[in-house]
Each structure stands twice: as structure tokens, then as C-alpha cells.
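Heads up, the thing below is written out as C-alpha cells.
Of the protein chains in this complex, all but one are displayed in their positions.
== chain A ==
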Amino acid sequence: MATLEIKDLHVSVATDDGAKEILKGVDLTVKAGETHAIMGPNGSGKSTLSYAVAGHPKYEVTSGSVTLDGENVLEMSVDERARAGLFLAMQYPVEVPGVSMSNFLRTAATAVRGEAPKLRTWVKEVKAAMSELEIDPAFAERSVNEGFSGGEKKRHEILQLALLSPKIAILDETDSGLDVDALRVVSDGVNRFKASGETGVLLITHYTRILRHITPDFVHVFAGGRIVESGGSELANVLEAEGYVKYTGAQEAAGV
């Protein structure tokens, strides 16, 4: 059973005024079959956490550990992490001009699966996955994310999730920019991914609306670069009602 274990993670980014610490000791364990929601105010470090786990070169881990099934993730290159079973659906998916979506998907699937998928079954597989996400087949010939609307980009992130079937998926604000219909389509996609019970999900969001489609087992409040409170799905409702003031206020007080 897959387990992602994050222990006392400290992460900095380089700025003009030197290194700036953003994550200040994150502890979190996500196991297969579990869905964790991370909620927190803007700028609290949620994306930093997801980028650091995925290995983005801009983020430097200064201390702490990240392991996947006991393997040291921090020693792996970005692509090794993906092949080991980590997936990050990005808040802002990147445009890659001149590289067609179909070429990209096939190259990624080949890398992750360790062999090129058989062409005939692959075409069917992609078609089916696209239609489940209500993506027009014409997107296959377009450049990766280029000129896609915000919602189209998010659907394609979930398309990649479906085709690459990782062990642990981190979804960074996949709900933002989605209208009601798209939210349902994308949530259904995530739920299909969860259905086997053999995968873990870490869902980062601002709002509870996606949690009405994807039920979390745990909710964590993220503020000031760390998890400040954890609970069950009921915690989401408290946050919905009360907002993050309590936590941001506490953080400011602690900072004085």
C-alpha cells in the first residue's frame, strides 16, 4: 500500500534578498485509500508544498524528509518522482508550444509505464479518457495547454492523472476556474481515480465546494507554512463558516 510521508519539511525559495523560508515544518502522511484536503489562505505555502514534493528546482528543501513507500523522494529527479508514482496536477499548467497533446501524453505514458503502450489500445484508451472528461478529441492535436482556457487546462491535468495512474496524486487548486459542470466532470474523474482504493489523494483547495463532490477523510488547515490544525471532513464546514481569520490572526500574533 502506497504511503507518502512528509516529515518536518522546511523549504526556501531564493529571492533578491536571499533565501526566504516558506514551509516551516510540514508533517503529513497520505496513505493509499485516503483523501486529504489542505485548505488555507493565499500565500500560506500550499503550492510550495506541492512543488517541493514534485521537485521543482526553484524550491530548496533545507531540512526534513519526504518518502514514498520508504524511498527517499528528495534524492530523486523530477521525472524519477513521477515514475515512482507521484503526480502533481498543477495550479497553473504550463504551455509547451509546438508539442502536441497526443505526442506529450504518449511520451509521458511510455516513460511512466516503462514501455510504449500498444498503439491500438492506446488510441482507444485516450479517446475513452477524453470523453469521460468531456474533452473534444480535437485537443489531441493542439499544443500542450497552449491557448487552453483555465477550465480546459484543469481537465487536461485530470486526463493525465487518469492515463498515468500514479500512486499518490497532489491536486493543487484543480477546482479553481471551473464552472459548475466542469467541477462535476473533473470531480468524477478524481473519484474514478480513487475508486480502486489503492491510491492516495492530497487535494489543495480554498473552497469547500469541491469537497461536496470529493469527500475527504482528513482536512488540514494550512497557514504560515505549516499545518496548524487537522480534523475530519467536518472541519471543512467550520472553515466555510468562519474563514481563515482565526489562523491568519494567530500567525500574525505569533510573528510579533
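Here is the rule we use: contacts are C-beta pairs under 8 Å (C-beta built on N, C-alpha and C of every residue); 3 or more make two chains touch, one makes a residue touch a chain; residues count from 1.
In this section, contacts and distances are computed from a predicted model.
Q: There's a gap in the complex where one chain should be. From "Sarcosine oxidase beta subunit family protein", "SLBB domain-containing protein", "Succinate dehydrogenase subunit C" or "Fe-S cluster assembly protein SufD", what does UniProt name that chain?
A: Choosing among "Sarcosine oxidase beta subunit family protein", "SLBB domain-containing protein", "Succinate dehydrogenase subunit C" or "Fe-S cluster assembly protein SufD", the correct UniProt name is "Fe-S cluster assembly protein SufD".
Q: Check each of A:Val13, A:Val61, A:Val96 or A:Val123 against the chain that is not shown and name the one that touches it.
A: Of the listed residues, the one touching the omitted chain is A:Val96.
Q: Taking the full complex into account, find the residue in A:Lys7, A:Lys24 or A:His56 that is in contact with the omitted chain.
A: A:His56
Q: Of the residues listed, A:Val61, A:Ala108, A:Val123 or A:Ile227, which one is in contact with the missing chain?
A: Only one of A:Val61, A:Ala108, A:Val123 or A:Ile227 touches the chain omitted from view, namely A:Ala108.
Q: Please output the residues of chain A touching the missing chain, sorted low to high.
A: Residues 54-58, 77-79, 81-83, 87-88, 90, 93-99, 103-104, 107-108, 111-112, 143-144, 160, 164 of chain A touch the chain that is not shown.
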